[in-house]
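Shown next, in structure tokens, is the structure this report addresses.
Note that one protein chain is taken out, while the other chains of the complex remain in position.
The block that comes next holds subunit A.
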Amino acid sequence: MNRLCDSMEPRVMDDDMLKLAVGEQGPQEEAGQLAKQEGILFKDVLSLQLDFRNILRIDNLWQFENLRKLQLDNNIIEKIEGLENLTHLVWLDLSFNNIETIEGLDTLVNLEDLSLFNNRISKIDSLDALVKLQVLSLGNNQIDNMMNIVYLRRFKCLRTLSLSGNPISEAEDYKMFICAYLPDLVYLDFRRIDDHTKELAEAKHQYSIDELKHQENLMQVRLQDERARQEELEKHKTAFVEHLNGSFLFDSMYAEDSEGNKLSYLPGVSELLEAYKDKFVIICVNIFEYGLKQQEKRKIELDTFSECVHEAIQENQEQGKRKIAQFEEKHLSSLSAIREESELPNIEKMILECSADVSELFNELMMLEMQLVEQLEETINMFERNIVDMVGLFIENVQSLMAQCRDLENHHHEKLLEISISTLEKIVKGDLDEDLPDDLRALFVDKDTIVNAVGASHDIHLLKIDNREDELVTRINSWCTRLVDKIHKDEIMRNRKRVKEINQYIDHMQSELDNLEYSDILD
């Protein structure tokens, strides 16, 4: 390709080239003069055309943050790169280049129109991020596998596709295949697909497509399930009680406990373990349900709070707006009065009055704001107290439930110890009937060993419980602190913004007045 260009030197996309292009393609005539006068920032450019420039490497485009349309056709580009920052890109033309693989498009989520016509691409992939893709031009490439079409099924918006000039377009089934596998397609190779062809194609490839659809559906269902599970877990996490609605904690207690597992083969221990597990799980579920309930309560509390705060702010803003509207009405009339007044002393007097009005407005607005700040502060403090109390209560109750778990564990530990010692005694006496696994038998050497083993198991269990409890307490506390911090911070931000806004407005008014004064004096 581009044999003509081969004879020329490849050019680099440098600042000058870009500036030139921007200048040429920017506004013309009067606006162009202005633009020249001021200079155009790259980030303000919406569309850029860089064709027939012998570009080898895409570079220096990172400043064009807001670019919507980029034409890089008829160059000698070999690799798609340097486009990562152009996230607003809607139209990308890379036709007539020397690209071999599709890559580097993963951030262009807004892309709707992509042309890779006349390149050296042999495989369609790496387009997953382009969910809005509508037009895809891949003609005159080296795509030779029909299965590339199946990949395009994921683009739900794809309506126009061109693939002519590829090895696959030679296949006699080419058109039918595409029509069948991409039923939403409207234009193929610049021609409209008529309904008749669609029907035919559908009939022809019905079996394979049905299978494909079935698989896709399965995948879809699996994805949905996964997502639902994830959401559920997320919900539990916000309540800080995830994985407590079953035997997860119990299982994790035994997961790393090799001694405990060995000991479970002792006679009578499995029943004991069973009963223990049941009781343990019941407590866990209690914690879980309690956690969800508390979460609900906290949510309601928070919602009520934000609603009230919002209302208060809204109300206050309304008052402010009214004040400003009143002021503006008066101000306008007095301004026009000043303009019409010809006596200088009178003008001065009126201007003074006006500025008095402005400062009066300032005072009023600031007073309103101060009022609101005080009101909100009170409310926020109240909310803070309440939420902290709620969290404290929650922690307390969870801790008491956890203590129950620990009691159960202690109880179990005692029982186990008892059984172990009696078993040891039996072994020592030699009248043990059952066979014990070898590794378990190895523990029954002497009393210390067995007591240590049981103790180690117990310790692990207690540690797990403690960890879970700590995790819960830490997380909820940090959530609470963050929430309260955020509320305070938001309020401070709001206050500052409002004060700034008021000041800005007042300054503007004042400067307007001053301008008037000067111009009058000048006159």
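The rule is simple: a residue touches a chain if its C-beta (ideal position, glycine included) is under 8 Å from a C-beta of that chain, and two chains touch if they have at least 3 such contacts; residues count from 1.
What we mean here is this: contacts and distances are computed from a predicted model.
Visitor: Could you tell me which of "Auxin-responsive protein", "P-type ATPase C-terminal domain-containing protein", "tRNA-guanine(15) transglycosylase-like domain-containing protein" or "Dynein regulatory complex subunit 7" is the UniProt name of the chain missing from the displayed complex?
Guide: Of the names offered in "Auxin-responsive protein", "P-type ATPase C-terminal domain-containing protein", "tRNA-guanine(15) transglycosylase-like domain-containing protein" or "Dynein regulatory complex subunit 7", the absent chain's UniProt record gives "Dynein regulatory complex subunit 7".
Visitor: Give the residue, chosen from A:Glu38, A:Glu271 or A:Asp431, that touches the chain omitted from the document.
Guide: Candidates A:Glu38, A:Glu271 or A:Asp431; residue touching the omitted chain: A:Glu38.
Visitor: Which of these, A:Arg154, A:Arg222, A:Lys237 or A:Lys321, touches the one chain of the complex that we don't see?
Guide: A:Lys321
Visitor: Just name the one of A:Lys175, A:His331, A:His413 or A:Arg498 that touches the chain not displayed here.
Guide: Checking the options A:Lys175, A:His331, A:His413 or A:Arg498, the one contacting the hidden chain is A:Arg498.
Visitor: Need a quick check: the contact residues on subunit A for the chain that isn't drawn.
Guide: Contact residues on subunit A toward the absent chain are 27, 30-31, 33-35, 37-38, 40, 44, 313, 317, 320-321, 324, 365, 494, 497-498, 501-502, 504-505, 508.
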